[in-house]
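Below is one structure, written out as structure tokens; comments come after it.
Omission of a single protein chain aside, the complex is shown with its protein chains in their original locations.
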Amino acid sequence: METSPATPTAARQKVQSVVIRFAGDSGDGMQLLGDQFTRNSALVGNDIATLPDFPAEIRAPAGTREGVSGFQLQFSSLDIFTPGDDVDVLVAMNPAALVKNLPALRKGGLVVVNSDSFKTGDLTKARLEKSPLEDGTLDGYRVVEAPITVTTVRAVSEHGLNAKQADRCKNFFALGMMYWLYGRSMDSTVEHVKRKFKPPFSDANLAALRAGHDYAGTVELFQAVYEVPKAELRPGKYRNITGNAALALGLVAAADRSGLQIFYGTYPITPASDILHSLAPYKHFNVATYQAEDEIAAVCAAIGASYGGALGVTGTSGPGVALKAEAIGLAVITELPLVVVDVQRGGPSTGLPTKTEQADLMQAMYGRNGEAPMAVLCARSPSDCFEVALEACRIAITYMCPVMLLSDGYVANGAEPWAVPDVADLPRFAPAFRTDPEGFEPYSRDEATLARPWAVPGTPGLEHRIGGLEKQHLTGNVSYDPANHELMCRLRAEKIARIANELPPTRVDGDDSGVLVLGWGSTWGACRTAVQARRDAGQKVGHAHLRWLNPLPKDLGEVLKRYDRVLIPEMNLGQLSKIIRAEFLVDAVPLTKIQGLPFLTREIAEAIARLA
Amino acid sequence: METSPATPTAARQKVQSVVIRFAGDSGDGMQLLGDQFTRNSALVGNDIATLPDFPAEIRAPAGTREGVSGFQLQFSSLDIFTPGDDVDVLVAMNPAALVKNLPALRKGGLVVVNSDSFKTGDLTKARLEKSPLEDGTLDGYRVVEAPITVTTVRAVSEHGLNAKQADRCKNFFALGMMYWLYGRSMDSTVEHVKRKFKPPFSDANLAALRAGHDYAGTVELFQAVYEVPKAELRPGKYRNITGNAALALGLVAAADRSGLQIFYGTYPITPASDILHSLAPYKHFNVATYQAEDEIAAVCAAIGASYGGALGVTGTSGPGVALKAEAIGLAVITELPLVVVDVQRGGPSTGLPTKTEQADLMQAMYGRNGEAPMAVLCARSPSDCFEVALEACRIAITYMCPVMLLSDGYVANGAEPWAVPDVADLPRFAPAFRTDPEGFEPYSRDEATLARPWAVPGTPGLEHRIGGLEKQHLTGNVSYDPANHELMCRLRAEKIARIANELPPTRVDGDDSGVLVLGWGSTWGACRTAVQARRDAGQKVGHAHLRWLNPLPKDLGEVLKRYDRVLIPEMNLGQLSKIIRAEFLVDAVPLTKIQGLPFLTREIAEAIARLA
Amino acid sequence: MSTNPVYSKKDFSSDQMVRWCPGCGDYSILAQVQTAFADLGIPREKFAVIAGIGCSSRFPYYMQTYGFHTIHGRAPAFASGLKASRPDLSVWVVTGDGDSLSIGGNHLIHLFRRNVDVNVMLFNNRIYGLTKGQYSPTSEIGKRTKSSPMGSIDAPFNPLLLAIGSGCTYVSRSVDVFTKHLQESVKKMHAHKGTSFVEIYQNCNIFNDGAWAGFTDRGARDEKVLYLEDGQPLIWGKAQRHGFVTNGFGLAVIEVNTPEDEARVLRHDVSNKVLAQALAALDHAKGDPVPVGVFYVEDRPAYDELFQAQLREASEKNGKGDLQKLLNQGDTWVVS
Partner (left out) sequence: MSTNPVYSKKDFSSDQMVRWCPGCGDYSILAQVQTAFADLGIPREKFAVIAGIGCSSRFPYYMQTYGFHTIHGRAPAFASGLKASRPDLSVWVVTGDGDSLSIGGNHLIHLFRRNVDVNVMLFNNRIYGLTKGQYSPTSEIGKRTKSSPMGSIDAPFNPLLLAIGSGCTYVSRSVDVFTKHLQESVKKMHAHKGTSFVEIYQNCNIFNDGAWAGFTDRGARDEKVLYLEDGQPLIWGKAQRHGFVTNGFGLAVIEVNTPEDEARVLRHDVSNKVLAQALAALDHAKGDPVPVGVFYVEDRPAYDELFQAQLREASEKNGKGDLQKLLNQGDTWVVS
């Protein structure tokens, strides 16, 4: 797929990995810029990992720090798992973007600024007294000042745009510069612009792109052209995918593999709404979406659909899960399949809606009245969302139970290359609906899974009643019998525990002794990279990363015992730590961070080192 | 207060403790009967403990097992803490009541039955083929058959009641019999009937009461009259009180002691509704009640009232707590005082609404999105509800935080003697509302408690905004700053942790080594009695019972270390056990029971014995 | 189904013991619904009866159909999900005045505006029965209950005005003890495509006995009840001597003595929303007659039909989805 690279005039240097961050006003098109560069990097064969960072406002006031939108990308010739700790190249379209993102730039790193946007007015909006270009702020960095606005406007002048429209082409100018810097073919973006924009905007954007590229070459902005060689990726067909998109595809795949309608009942909430947006166009895949009046109605409608023989799925974020708690309890006691997706965000309450966090684990485990055990699993990376969604659906149907799928803002909005699976390799799990009235009992159970029969309305002869009052074993009639209640509470717990019977043994990467890093969810990339770094430094470290949080894998206790110390990094105040400590009485060390931001590799590596 | 006892014709025997259970149809007035006997026992100076047991239906079909209503009472010359494991005397008004309650009667115990209610129709309603009076069911018990219906009807004949009305006097007949059996004066009941009933019903009830008393004496139904001597109770004024009533009084006392209006926002739900019913008539105590459209509105209205400078309180049961979760999170982040009362009942979902359980502890701790730490405390007995309610209010105001108060169906509906406190001994905790605009910052903090200032609308110069988005330290402005979020999450957690600074050292009854029984909430009486029994049997056992669950007492870790084994009895599947294990890495042994019923003393004693 | 089964009321009685209080109005409603269902000519297994929580909401247990006793106030939401994905079922919601109008108000009005083809029976006894007698959102102001010892201060909803105001397309009223009328009401609801709503005046003889007695008692009925029939004059009373005429923008009562009087009397028109609102606003406490029957009918597409139509249309337009193709979509590249 590689197309002819532009011929650079400068020296060509090979590097292993580059972390680049684009930052500008939210109106500046930084996400588009990032997407294009990411795609281009993927096409040249690099491994990639990204981290977008949006402001909370729809359109925060232009030029302010609050309005800064960022996009970070690591591309590499190695297998990488995070968007990188330290930024090598920062592209800053205005002063607010510069000062807000400079702390992430490594000392000696390259900063490219749009020198046209450092006028007094710009500085005021960014709450700056002096220009950071002049007050020593940038000492110790390599600085490239480019008059991006003026040059862009000039470049697109012939296309008849008004001033505002012309200005909005400057992201393509910046992109052109970066393509030059990394010696890239611009074909993929040219194609994209032609497909997505209409004239005169397509022409103007392309003009800006070329102008940026030419400018970088002509004025010899950079001392060298850098090349990041191809990574050694597993052969196959790849696409770049965000967690929310992968999760949506996982649900579509579940409809296909189960033969059931997926009924996605939801109420919009950041950062889960995109799952709805992704699913809505897939009606021809037997995926129905239902935008309910609130989260309670969303989960109830999904349960109603499951009651009718579809697979009810409901997606939300933490505050929405809180609202669904009562209805999830009903799904527990009626033993109907249901998948609840929680794309976690910063809490408590409304918290930090656009930021990431892992602080809903305890809510997932225990956030309901009574003993209401629920299966809980989580996604470790954007592409993992596909597999996890499929697995959640399979378990919900196989065990007739609600399943909580934990994603988070980082996984949901981040993107990575995904080796597109072969559909034939995906498991099939069409349910066996009960149709035989002979000996039918609504609360009889499958011997292995303890699942009760799924007998849906419309089936002749199986008319029966279910509900939220305690059920009599087998008959499902309402029962206030004390011993029966105890039996049923234990059966419901046992059913969830039995899911562990089909979980694979815990995979541990790295060493068999020393420190074990035990992670879950989106800390995966940072844990993995940190463990590698510490092993490279000679420390004995293993890494296990949980997909299933309830039940835990059966061998986990054994695994933990092999190590002197267990470190549990989490983006919360230590929730998995509590579970592990209670379950295994292991003095696990929590490593907690609760800043709305993912871990840096370094933060975990340092914690590992401290346990040496 | 003791009035002249009736002179019995039979021998007089002293006994230490008696457990008596009245059982009949829910229309038979068993609760009234039980209340009267309880009150009478209190007046003669016995210590008492009761356990009512209602059917779930308002009026289940008469004569069915589902319609049986029961009331158990232990009265004793000793200090007692439970209504007793084994029933000494069972009064059964019909066959359903007999067969349903017989398992609780100790071998050799006395059963008094209404022999008029064992006709074929009665047996059919109770789903019995043969009469238990004739088929050997009662072998091994002392049986007294009395024609209660017929004799009652005859006794009240002169008062002009219709058949149904006459029949409804038979509970007083049974009460009269029991008064004879225990050599009691009937004055307290005579007085009660005169006050609460109008003629001709007052006269008829009194006639039935006397008839029962006379009948017992005349036909020499019983071989002996039993006397339970006075207990050695702490001197003072006593009244018999249920947990819900005590909790309501605790809130009234909080209004008095804080000088604030108590705003009780609620939505009816079993078994919490009676708190509302108790509070509603106390408007002249500055207690306002607000019956909201649902639990969400109830907690929001309460928070709204707290925002305005009242103390918002909201009471409910488990399913209602689930619905309140999101709003509680808002109270956490806005740091407003709020008391949430959870009268726990059998779950999950609608579960067993009229039964008791302790399965909402984890929900109280963690049932919210994000890191949303909340103070949690619990009531151990009916009268303890008063103190705990007062303490919850004090902490909420002092620390500016939401507090969860866990009660349960057993504590709420059970009754015990309560030494009426002297108001002067109750703590005062009038809040210092902020009024000075000078240097006002909505999120500055008290050095000791970390409480922020309470600045209510209407205060000139303190106009400010609060809400559910993360707050900037000190200013309270919305902040997306990563480090600030971490700081605030930790401050909110630290604030709750600091409550431990004012908790008394953990009180341990019994031995300092051996087995520690660690309990919480309504298992108190059973734990205490069981520990005493095992110590009497020579085993080394200590007993600690937690009032505060979050934070835990500071010395608890030390206390736990002193013992070889720790036993944690709970009416759930092991929730406190998880918390203790995680916190202290102690291999605590859970003793779980989840039957909608409180522990028997024996069940705990046996578990202690197994750890010897 | 080529031939429809023939049922009797008994075929719709489950084996569960009915546990309402003796004398409760719910018994009659149960009997009328069972009778009406038997007449509808739909296979029994096609019925799904969904309820919330309350005395009334125990209804599904007693019906020999599919039944779901859900959680408090949310029955319309469960029913919406079920009907949207299973339009072949006949879906009924049973609810109380607390269940539907207190905690469940939002789901009810959203059901109405969406016009999901679900039939809602609201048992209005103006009290919370199951929780033992607190005032409800239909209790009259000043009602003394355990939770309102000085009298309630919350003005009640008018359920029919709320239904019309939120877009319900079929709005009717009946009474627990009006046996035939209630049976007919149930059958007519079934015939309407879209959400059908009936408010059923129900007596709770334990906590609110006689709430409706003023016009449901045999003696009062004939004089006080206005039986609505589409196209018929709005005349009521034992002697049929009271009638409604328009008065500016409102209703006025006249005595109907002559044929000319009768000609002046307004005729009921179920398609006239403003008239329906005026009739729904009538207040027995102010001496107005009490209309029962169908107030309002509107013809607009049912949500579940539109929902299914989009699923069909998507498949017709795009063909049945090919999963492999979908996964392969987007900017892919091959690593070899």
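Think of it as A, B and C in the order they're written, each chain with its own count starting at 1.
Everything that follows uses one rule, which is that contacts are C-beta pairs under 8 Å (C-beta built on N, C-alpha and C of every residue); 3 or more make two chains touch, one makes a residue touch a chain.
Owing to the predicted nature of the structure, the values given are computational and were not obtained by experimental measurement.
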- Task: Would you mind spotting which of C:19, C:69, C:83 or C:114 touches the chain that isn't drawn?
- Result: C:114
- Item | Chain not shown: contacting residue from B:247, B:292, B:450 or B:499 | B:292
- Where B:226, B:263, B:443 or B:520 are the choices, the one touching the absent chain is B:263
- Among B:17, B:131 or B:459, which residue is in contact with the omitted chain in the full complex? B:459
- Touch residues of chain C, complete complex, unshown partner: 103-106, 109-110, 113-115, 137, 150, 153-158, 161-167, 246, 248-250, 266, 269, 272-275, 277-278, 281, 300-301, 303, 306-307, 310, 313-314
- Message: Contact with the hidden chain only, please: which chain B residues?
- Response: 1, 39, 42-43, 45, 188, 233-241, 249, 252-253, 256, 261, 263, 265, 282-286, 288, 290, 292-294, 296-297, 300-305, 307-310, 312, 326-327, 329-330, 334, 420-423, 456-469, 477-478
- Hidden partner chain, residues of chain A it touches: 57-62, 64, 66, 267-270, 273, 276-277, 280-281, 283, 289, 291, 293-295, 319, 349-350
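Heads up, the rule we're going with is that only the chains that are shown with their structure count from here on.
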- Message: Just the number, please: Cα centre separation of chain A and chain B in whole Å.
- Response: 47
- Return the distance between the CA-based centres of chain B and chain C, expressed in whole Å. 40
- Item | Residue numbers of chain C (touch at least two other chains) | 53, 69, 71
- Item | Multi-partner residues of chain A (each touching 2 or more other chains) | 326, 329-330, 334, 467-469
